[in-house]
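Next up is a structure, given as structure tokens.
All protein chains but one are shown at their positions in the complex.
Let's look at chain A:
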Amino acid sequence: MEAPSSAPAAEPQFLASGTGTEPAQPSATGDGPSTSKAQLILTLGRVKTLIKEDADVKFVSSEAYFAIAKATELLLEAMTERAAQPMLQSGRSQLGYGDVAQAVSSWQSLDFLGDVIPHKIPAGVVLQKMLAAKAAAAVA
């Protein structure tokens, strides 16, 4: 390999792209990564996978991907807030299934989850109901 002749000292900037030698530029809005509302906890990639499972969906803008992911986070947080009420009122510190089912049944907008997160009925109660129904039928 021959040495460069009269080459000017190559600035790292030639190669800077992607090597991280550029100084970090302060955000114009003053919002650093820690205060930005655009941060997601859920993985965007996984959300995209779920979105694309809909065969009817053709194209989705990157903003829309983000919007759906963020909306899902906000919904989960709203559900958490509601589910926390019965938990706190009973003085518990563990969020149980029943708390979530309670949140679903008391919030009309969550009707689409009604079949997925129903109130659990203890087997004993179901058995009693079945026996009672049977007895009623026998009498009739």
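Here is the rule we use: a residue touches a chain if its C-beta (ideal position, glycine included) is under 8 Å from a C-beta of that chain, and two chains touch if they have at least 3 such contacts; residues count from 1.
In this text, contacts and distances are computed from a predicted model.
Novice: Which of "Pyruvate dehydrogenase E1 component subunit beta, mitochondrial", "NADH-ubiquinone oxidoreductase chain 4L", "Kynurenine--oxoglutarate transaminase 3" or "Core Histone H2A/H2B/H3 domain-containing protein" is the UniProt protein name of the chain not shown?
Specialist: "Core Histone H2A/H2B/H3 domain-containing protein"
Novice: On chain A, what residues meet the omitted chain?
Specialist: Answer for chain A: residues 1, 3-8, 10-11, 13-17, 22, 25, 27-29, 31, 36-38, 41-43, 46-47, 49-51, 53-64, 66-68, 70-81, 83-85, 87-88, 93-97, 99-101, 104, 108-110, 112-113, 116-117 touch the chain left out.
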